[in-house]
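Every protein chain but one is kept in place in this view of the complex.
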Amino acid sequence: MIERTPVLNIATHAILVVGLLIAFLPMWLVFVAATLTIEQINNPPISLLPGSELIANLTAAWNRAQLGSKMLNSLFVALLVASGKIAIASLTAFAIVFFRFPGRMVVFWMIFVTLMLPLEVRIVPTYAVAANALAPAQAVLEVVGIAWLWQVLTGVKLALEWNLLNSYTGLVLPLVATATGTFLFRQFYMTIPAEIVEAARMDGARPLRFLRDMLIPLSKTNMAALFTIMFIYAWNQYLWPILVTTDRANYGTAVMELKRLIPTSASTGGGTPDWNVAMAGCLIVMLPPLVVVALMQRYFVRGLIGADK
Amino acid sequence: MENRPHFKTLWLGVLLVLPQLLLVLTFFYWPTGAALFWAFTLEQPWGGGSQFVGLDNFSNIFTDRFYWESVLRSLVFGVGASALAMGIALVLALFCDRQLRGYAYYRTALVWPFAVAAPAAAVAFRYIFAPEAGVFAALNQLYPNLWNPATNGDHAMIMIIIAYSWKYVAYNFIFFLAGLQAIPRSLVEAGAMDGAGVLRRMRDIQLPLLTPTFFFLLVINLTDSFVDSFGIVDITTEGGPSKATTLMVYKIYFDGFKGLDYSGAAAQSIVLMVLVMTLTVVQFRYIERRIHYK
Partner (left out) sequence: MAEIAIRQVRKSYGRTEVVHGVDLDIGNGEFVVILGPSGCGKSTLLRMIAGLEDITAGEIAIDGARVNEREPRERGCAMVFQNYALYPHMNVADNIGYALKVAGVAKAERARRVAVVAATVGLDGFLDRRPGQLSGGQRQRVAMARAMIREPKVFLFDEPLSNLDAKLRVQMRIEIRRLHRRLATTSVFVTHDQVEAMTLADRMVVMNAGHIEQIGAPAEIYHRPATRFVASFIGMPPMNLLPARATAPGVVALASGARLMLPPGWVMTGGDVEVGIRPEDVLVDAESGDGNRLPFTVEFIEELGAGRLAHGTLEGIDFIVQLPAGASMTAGETHVLTLGSNALHLFDAGTSRRCRFDAASPMAGVMQVPVVGLEHSVQASSA
């Protein structure tokens, strides 16, 4: 469109540059802080240009928070959540869209409702479930009388127990148990023309073959999108991991360690706060999701917009 | 949906939904039910039986001044953070959508903060706003104690709002830009033919057509401000100073896990659930309206 608006164009660029400053300045300050010495950072005003201590600070943060094993844990959890979500979501959506079975709509709504309540608002009881994931099953068995029958027959009290605290399962499963991706896949499957389904049936394709040969190849983009956002979502989790992990040495995730890096009077023993090391740790911890986004920019935006509907 | 062709194998369909169904039952319905149960009983921590107490837990929290303060603070936080994050994002999206030179770079650059973990952003802003070191410390050198979120509750609230909003600017920007680009180009062109300039078109055509996106985001932002604020608060202020930043979720966590008051925490959870569900129901209404416009 022909627009002769030189003043407005300059204003537009100015506004967007301010936007860029908002997006980058905080992280630039973090980066600069991570390159300074402890003396430099505690002598305001601090420089806006990087210093020379980046490697030293990164090393210090890495060692202090034992980030090596923590980053591996985070990576493992994020990959499990992302791939578990894709698998479960695509299968459920496949069943809901392409099958008719009694209670299908009930199942649909049961999963749909979970969108309404994020993990954080039901954190206390979810924690209790994690302490024994089979408690629900135990309760069901008790109510229907199987537990009683078992005790009568075997003389042993039936006590199902599966403790998820301090385990990858505990870190992963509750994060997978939501409807986010299911609806992304459902919406996508609904756009698949009915003719393709009918053609596949005419060709004698069985359901699983149809899933493998048609749906999965067609939904690669959606899978990539869901993978991207779930990876970031899982990596960035904070509340759930600090609850379910008491054994930090073995099961702690990287994001959990952020708080430990913050200098407090307790951690520095009343000494000078070493924000430079904290900022170096912060850089390390937030890097993997940024790499994923940089590599998958297109899918990231697509996934966000699709998943939240 | 009902008339789509489908496969006849009954058992396979059931089998396919079973994994998700089990997960949802175990980690969603059971805990939600447990929260309901606990909310109406007096629960001994770590087992030891429970006793039905009716609405006592609710009347306890509703008569608790600290609870109402946390609700009020959550509202201040939610409204403040939503206004900040949505306001900035809307302006950026409107001008980015003009697609002047460099458009693609602006778009890419403005999106990335959403990938930063909220706790990482919190650590960053805690440093930036630290009274003794870093950026704002310079202020304190000029005027001692002009800025101190560690002792001043208002400062602490401003800090968590900014730290939280920062990544949501990126989030809202993505949605506003997508919303703007979903407006048919020809409508803006028709506005130009009708004589409206750039700003006039924003006001008369783009903003009104963005209303559904706006309300959708408003609900999402408010909801997320309730549920997604834990990491920010825990890392920057731990609810302080003197509970000035104890938001609802933080209070639930604190009462439940530090105070071991399961019943009180459960009752608070139920209130928060009702609040979030109400917002979500409102949100679906607006999604309906969005479809209606097309």
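Lettered A and B in written order, each chain numbered from 1.
Operating definition for what follows: contacts are C-beta pairs under 8 Å (C-beta built on N, C-alpha and C of every residue); 3 or more make two chains touch, one makes a residue touch a chain.
Source: prediction; values computed, not measured.
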Missing-chain contact among B:Val53, B:Ala109 or B:Ala196 belongs to B:Ala196
Thinking of the whole complex, not just what is shown, which of B:Gly87, B:Gly102, B:Pro144 or B:Pro184 touches the missing chain? B:Pro184
Among B:Pro144, B:Pro208 or B:Gly259, contact with the omitted chain is made only by B:Pro208
List the chain B residues touching the unshown chain? 184, 186-187, 189-197, 200, 204-205, 208-209, 211, 292-293
Interface residues of chain A toward the undisplayed chain are 1-4
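Simple rule for what comes next: only the chains that are shown with their structure count from here on.
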Length of the line joining the C-alpha centres of chain A and chain B, rounded to whole Å: 16
Using the touch rule from the top, collect the residues of chain A that touch chain B in their complex. 1, 3, 5, 8-9, 12-13, 15-16, 19-20, 22-24, 26-27, 29-30, 33, 41-42, 44-46, 88-89, 91-92, 94-101, 104, 107, 110-111, 114-118, 120-129, 133, 135-136, 173-174, 176-179, 182, 190, 194, 197-198, 201, 207-208, 210, 232, 235-236, 238-239, 243, 255, 258-259, 261-262, 273, 275, 278-279, 281-282, 285-286, 289-290, 292-294, 297, 300-301, 304-305, 308-309
Interfacial residue positions of chain B with respect to chain A in the complex: 1, 4-10, 12-14, 16-17, 19-21, 23-32, 34-35, 38, 88, 91-92, 95-96, 98, 100, 102, 106, 108-128, 130, 132-135, 137-138, 140-141, 166, 169-171, 173-175, 178, 189, 192, 197-199, 220, 223, 226-228, 230-231, 234-235, 249, 252-253, 256-257, 262, 265-266, 269, 272-273, 276-277, 280, 287
